[in-house]
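The structure under discussion is supplied below as C-alpha cells; questions concerning it will follow.
Apart from one protein chain that is not included, each protein chain of the complex appears where it belongs.
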Amino acid sequence: MQAAIKQCETCHDVCVRTVTHCLDHGSRHAETNHIRALLDCIDCCATCVSFMLRDSPAHRRVCEICAEVCDACAANCERFPDDDIMNECAKECRRCAESCRKM
Amino acid sequence: MQAAIKQCETCHDVCVRTVTHCLDHGSRHAETNHIRALLDCIDCCATCVSFMLRDSPAHRRVCEICAEVCDACAANCERFPDDDIMNECAKECRRCAESCRKM
Amino acid sequence: MQAAIKQCETCHDVCVRTVTHCLDHGSRHAETNHIRALLDCIDCCATCVSFMLRDSPAHRRVCEICAEVCDACAANCERFPDDDIMNECAKECRRCAESCRKM
Partner (left out) sequence: MQAAIKQCETCHDVCVRTVTHCLDHGSRHAETNHIRALLDCIDCCATCVSFMLRDSPAHRRVCEICAEVCDACAANCERFPDDDIMNECAKECRRCAESCRKM
C-alpha cells in the first residue's frame, strides 16, 4: 500500500508539471483532450491517495478507476515520443496504473 | 448533467457539515467507520464534479464509484434514525447516488 | 457565509468550464499564465468552501487569499472583452473576490 501511495503522489506531481510544459509548448501539446487527460489523472491520483491513506473500504474500487485514468493519460502522452517530459509522464502514469491494479 | 453536478455539490456540502455535527456529538456518531464514510463521500463527490464539469471520457466510471461511496455513506447515516442531521445527510447521499447512476 | 460558499462553488464551476473553452479556442486563450490563473482559482475556491463549511478558525485567512487569486484570474479573463464565456468567468471571479472579502 505504501508504495502505491508514493507512486500515486509521484504521478500526480509529474502530471501537474506536465500541464505547464504542454501549455508552454502550445499547439498539439495543449489540445483539450490532452490537458483534460492530465487534469483527470491529477484529480484521480489525489483522491486515490486519500482513500488508501484512510484504508477506506472502497479503496480498491477507486484504485481500479485510477488505473484506467492513468492509462488513458499515458496513451495521450505516448503520442509525443520525441518529448522527454512527455515520455517521463507516460512512464509514471503506466507505473501508477500498474501499482493501482495490484491493490 | 447539470442536475447531477448540483446534486454532487449539495451532497459534498451536507457531508462536510455532518462531519462537524458527528464530532460535536461524539460517541457512536464519531466512530472511525462513520467519519471515514463521510470523508470518502466528500472526496468522491468533489472529484466527480470535476469530471462532469470537464465532460471527461471517464466521468461515467467516476460517477459509478461515487454512487457506491454515497450509498455506503447513506447506510452509515441511516443507523441514526432519530438524528435529523443524519437523516438529511442520508437523504442527500441517496439522491446523489441515484443521480450519479443516471449518468 | 452560506452566500459566500455558493459564490465560491459557482466561481469554481465556471472556471473549470472556462479551462475547456480556452483550450478549445487555443492560441492566446491557452497561454500558460491564463490557464494557470484558472487552475489556481479552481483549487483556491474548493479549499475556501471546505474551510467555510467547517467554520474553521482560519477561514477568514483562506478567504483573503481566495479573493486575491480570484481577482488575478478575473484580470486575466478581462483581457478578452469580446469573448462572452471569458466575460462571464471574469464577472463570477470578481463576485467571488468580493464575497470572500466580506468574510
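Read from first to last, the chains carry the letters A, B and C; within each, the first residue is number 1.
One rule holds in what follows: a contact is a pair of C-beta atoms (placed from the backbone, for glycine too) under 8 Å apart; a residue touches a chain by one contact, two chains touch by 3 or more.
Every value quoted in this text rests on a predicted model; they were computed, and no experiment measured them.
Trainee: Extract the touching residues of subunit B with respect to the undisplayed chain.
Mentor: 19-20, 23-24, 26, 30-32, 35-36, 39
Trainee: Residue-wise, where is subunit C in contact with the chain that is not depicted?
Mentor: Residues 36, 39-40, 43-44, 46-47, 50-51, 54, 56-58, 61-62, 65, 68-69, 72 of subunit C touch the chain absent from view.
Trainee: Can you name the residues of subunit A that touch the chain not displayed here?
Mentor: Considering the whole complex, subunit A reaches the absent chain at 5, 9, 13, 16-17, 19-20, 46, 49-50, 53-55.
Note that only the chains that are shown with their structure count from here on.
Trainee: Using CA atom averages as chain centres, what separation in Å is found between subunit B and subunit C?
Mentor: Whole-Å distance between the two chain centres: 24.
Trainee: Give me the residue numbers in subunit A that touch at least two other chains, ranges are fine.
Mentor: 36, 39, in rising order.
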